[in-house]
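Before I ask anything, let me first share the structure, which is written out below as structure tokens.
Every protein chain but one is kept in place in this view of the complex.
Naming follows writing order (A, B, C, D and E), and every chain is counted from residue 1.
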Amino acid sequence: MTTSREERFARGMAVLTAVNGENGAKFIDSLADVSPELGHQVAAWAYGDIYARPQLPPRDRQLVTLGMLTALGGCEPQLEVHVDAALNVGLTPREIVEALLQSAVYCGMPRALNATSVARKVFAARGLLPVRDETQGD
Amino acid sequence: MTTSREERFARGMAVLTAVNGENGAKFIDSLADVSPELGHQVAAWAYGDIYARPQLPPRDRQLVTLGMLTALGGCEPQLEVHVDAALNVGLTPREIVEALLQSAVYCGMPRALNATSVARKVFAARGLLPVRDETQGD
Amino acid sequence: MTTSREERFARGMAVLTAVNGENGAKFIDSLADVSPELGHQVAAWAYGDIYARPQLPPRDRQLVTLGMLTALGGCEPQLEVHVDAALNVGLTPREIVEALLQSAVYCGMPRALNATSVARKVFAARGLLPVRDETQGD
Amino acid sequence: MTTSREERFARGMAVLTAVNGENGAKFIDSLADVSPELGHQVAAWAYGDIYARPQLPPRDRQLVTLGMLTALGGCEPQLEVHVDAALNVGLTPREIVEALLQSAVYCGMPRALNATSVARKVFAARGLLPVRDETQGD
Amino acid sequence: MTTSREERFARGMAVLTAVNGENGAKFIDSLADVSPELGHQVAAWAYGDIYARPQLPPRDRQLVTLGMLTALGGCEPQLEVHVDAALNVGLTPREIVEALLQSAVYCGMPRALNATSVARKVFAARGLLPVRDETQGD
Partner (left out) sequence: MTTSREERFARGMAVLTAVNGENGAKFIDSLADVSPELGHQVAAWAYGDIYARPQLPPRDRQLVTLGMLTALGGCEPQLEVHVDAALNVGLTPREIVEALLQSAVYCGMPRALNATSVARKVFAARGLLPVRDETQGD
């Protein structure tokens, strides 16, 4: 099986659009005047070659990605995209918030707080606040 | 409901042992002569208070943790513990390897390679090599 | 001795308020609609269980925390809180600035500059500029 | 050969001005009321003692610096200064963009995207958009 | 133009071998039993798609990579490979050492010292010690 550069890009864009809707295409477009090749690689490689692999379902990929972006720090724009994507592939706000709570254990409170602040922003934009947490009381 | 310090510790140790077997207790013991309070907090807080919460199942917690430890870098001892724990709670070697492959996208190749090297060590010790990857061919 | 979840939270809030004034409570409140459990853990665990321990006085805790937040990077909101707290527990602007100068040696100039910029903002809000540095001349 | 503190500072300011124009002096001035010593060290040490060494030409120094600032994360203000400086010492927009593309391999997509976004801002301010990339097609 | 998965891999392996000699192939082989797909991506993507692009010559790519690996920390195995590769593509030991000296400014002394220690190991294995530094005296 052979593929052209254009086919790989198209395949990746289809995955990216399925996950992020039209914001995905807008993002790739925003790189067109500065680094179209980086845009190509995000689509063709990150989404087309890696994300699309069937060995891990989208929900699992978003969980592990939330962990990575929280730990890296300074990735608030990407966290915003992936909290949104996480909701799109079936993670609930409560599961997302719980994953970020766990990041306090491994990355410390500042990273957990910064990531939770980004999640709050995404939840607010989608009308998902307040996030219910039934275990809060004893 | 009230709990004593000892009850919180015991609850955490039960969770830790369920996840990591007797290695968990050995690890807490190894801190006894230098920082017993840190050992207490790992058990009572990290495992008893956070990990034990029902809002996210153990398999999901290990997935997000593998992402965090890979991204942080320099956490090879902890990665070894959590690759082992990930296997214990139902993640397959192939799923673990795939999550680490995805870390190449977000953390770069060096972090992905270092984490995969740790996973390989754990898999080897448990007789789980080679990891099968049926999608390797076209 | 036993404690309830509410008692641990109340104890932590008392410590947090002693350090950060009413901003501490506002911060915990700001998490109420997205992750009340994270707010609980910041108060009950970070302040109630760890910060409150008598083994290290508040001034020392803020010093080591300024070092950690500077090194982590991307923790400007937390640095702002802790520069303010550092002033509240007795560190002088000149000592804070000197600790951040030393961070240039261990974390590099960008981290030192970003942290100093945050400190400047806090000092300005409290009318503490200019910071005197008598050793500037020869 | 002996030098005074003032001579070392003056030597560093000359280097800094050669690289960054009058923005360099403005930056050092901006530290005058909070940490004049940090400003002194940036000029006298970072530029006067290290950057000025003839063992590596300015273009090479900016290349390696772009790599470091991208990898560190959270250094957007410094990246902006150094993308500007990189242009001043002879790196082309296309070379800068290509170096940042390569950072995707080592630091992951988020760091590459954040750095490229900073580069785009600098290029836009200098009328250097669009950056041409002739290899984009097949 | 279309390419197959095998052609992309072969192209990347040719680049990798040109840079790292037979150690490159050995490294890819070492991933065969744990994550052959990661090995494939290192070769086909990192070397075949990115490194091979003509927009930046190999010497420049190694310079920026040395900066990134030093800044990331915890990438000693990769630094060892890339110090070796840097020598292969024309950087001198003195230029490498100077780039790592500059990392002290941006990443702090610990990262600079750790990277220099790795460089020393590679230089020793290739009989390149001592590195001459004629500007050491005044």
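Going forward, contacts are C-beta pairs under 8 Å (C-beta built on N, C-alpha and C of every residue); 3 or more make two chains touch, one makes a residue touch a chain.
Being a predicted model, the structure only gives us computed values, none of them experimental.
Please work out which displayed chains the absent chain touches and list them by label.
So, spelled out: the chain left out of view touches A, B, C, D, E.
Which is it among C:Ser35, C:Thr65 or C:Asn114 that touches the chain not included here?
Hidden-chain contact among the options goes to C:Thr65.
Taking the full complex into account, find the residue in C:Asn20, C:Ser35, C:Ser103 or C:Thr116 that is in contact with the omitted chain.
Touching the chain that is not displayed is residue C:Ser103.
Which parts of chain C are in contact with the chain that was left out?
On the side of chain C, residues 1, 45-46, 50-51, 53-56, 60-61, 63-72, 78, 94-95, 98-99, 101-107, 133, 135, 138 touch the unshown chain.
For review purposes, identify every residue of chain D that touches the missing chain, sorted by number.
Interface with the chain not displayed, on the chain D side: 1-5, 7, 37, 41, 45, 49-50, 53.
Considering the whole complex, not just the chains shown, which residues of chain B touch the missing one?
4-6, 31-38, 40-42, 46, 68-69, 72-75, 77-78
To be clear about the criterion, only the chains that are shown with their structure count from here on.
If you take the chains that touch chain A and keep only those that also touch chain D, what is left?
Touches both chain A and chain D: B, C, E.
If you list every residue number at the chain D and chain E contact, are more than half found on both copies (same) or fewer than half (different)?
Copies use mostly the same positions to touch.
Using Cα averages as centroids, what's the distance between chain B and chain E in whole Å?
30
Please compute the C-alpha centroid of chain C, do the same for chain E, then give the distance between them in whole Å.
So the centre of chain C lies 39 Å away from the centre of chain E.
Out of chain A, which residues touch more than one other chain, so two or more?
Answer for chain A, listing residues that touch two or more other chains: 1, 4-5, 37, 41, 45-46, 50, 53, 68-69, 72-74, 78, 101, 104, 133, 135, 138.
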